[in-house]
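For this view, one protein chain was removed and the others were kept in their places.
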Amino acid sequence: MSTVSPVHLLDRKSGILVEAHLIDGLSREDVEKAEADWKPFLDEHVKRMEEAGVPKSKLPQHRHWNWREKYDATEEYLLYRMFGLECQSQMQGLMLALTAGKNSQIVAQRGKPLVYIHFLAAAPWNLASIVSEPRFSLVGSVLVAAAIHLSMEEEFQGRIGLHSLPQADNWYRKTCGMTDLGPDQTVENLRYFEMTPEQASEFLR
Amino acid sequence: MKMNLSKEWLLKRAALDEKHDISAGTINLNKLRASSPAKQLEPVHGSAETENSNPAFGKLVNLWRRKKGLRIDELAEKARIDVTELFEIERNLHYTPEPRTVYQLAKTFGLSQEKMLELSGNLTVRDSSLGQEAVRFAARSESVEKLSKDEHRALEEFVKFLSEK
Partner (left out) sequence: METGTQSRKTMTLNLTEAEMKALDDLSAIKDISKTAVLRQALRLYQMIEVRISRGEKLFFEHDVTKEKAELMML
């Protein structure tokens, strides 16, 4: 069963907020449609970037992700929640969150449970690294806000954690104000970030 | 889950979000997928039995599918597995499928999960008789469009063996 909340995204061309929907609990069809929309666009643009000699480090680091595989691997478990951000009949962002089994690594709150963002991505036409004029802004912020709300609903007081893809490190550290716990050797050396309840409150303010 | 974000908040965030590509998560999907403890604790070394058991798995899937009159995409849909992986299973004799895929196929075929995991190369069982049966089955099956009588018989006998608990 899914729930739908009205939200807004910023249409970059017009500069105005447009109606969108946050869907909590995507169906397989939702995910398949998102893949069907995203993959050809992403593949075509990545191919152009490669042909233009763009170094691998500048290519979108999640270009090989398959959201249908992620859906299939997790849909039967209560502890996973998959969210989609839909606008103008297309999925603008996806997020897979884990609601049990992950605890804070920050010393002051070690052992306290948090919502772990397993995967988060914006649609390829929203990525500044791929297109000169991304269509929508706020995808990341709305999904992070959703994770914080989920954490509060679970009584985790807004605590969230995630492993950032390098291109987004600065955003989580500076723009979101999250605590950077450094590279995690057990997770491809990706930097691990957490938000405390205080940081979560600040983010939502 | 309820969420209410004010337009003021959104506009404030929009100014901060300029030119940032937001993403999180591992490149490798294996963190999500079921891992196979047998692979870690009892590495599957090349041996006559294990080298031959993969071809038998692919052949089993192929014959079962054709017996049911299903296309590859139809079986993938029915078993809720990735169609690309199903192609690999049937065509690449040395492909080791993901444990979840094997589990889903075992459920769809109504066969023993443990035997299917062993057959696919995901699990090693000491003193197993599966290897010999797998070789016998693989040797008797040929790749033709319709199942021949021999293929039918080979498939039925192998399925009977795999169904035994």
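When the chains are written out, they are named A and B in that same order, and each has its own residue count from 1.
Assume a residue touches a chain if its C-beta (ideal position, glycine included) is under 8 Å from a C-beta of that chain, and two chains touch if they have at least 3 such contacts.
All values reported here derive from a predicted model rather than from experimental measurement.
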{"item": "In the full complex, displayed partners of the excluded chain", "value": "A, B"}
{"item": "Touching residue (missing chain; options A:R12, A:R68, A:K112 or A:R173)", "value": "A:K112"}
{"item": "Hidden partner chain, residues of chain B it touches", "value": "2, 34-38, 41, 99-100, 103, 113-114, 117, 122-123"}
{"item": "Contact set of chain A toward the excluded chain (per top definition)", "value": "1-6, 76-79, 99-101, 111-113, 154-157"}
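Criterion: only the chains that are shown with their structure count from here on.
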{"item": "Complex contacts: residues of chain B adjacent to chain A", "value": "1-5, 7, 9-11, 13-14, 16-29, 31-33, 80-82, 100"}
{"item": "Chain B-touching residues of chain A, taken from the complex the two chains share", "value": "3, 5, 7-8, 10, 17, 22, 24, 60-62, 64-66, 68-70, 72-74, 81, 96, 117-122, 127-129, 137-146, 149-150, 153, 162-165, 167-168, 170-172, 175, 187-188, 190, 204-205"}
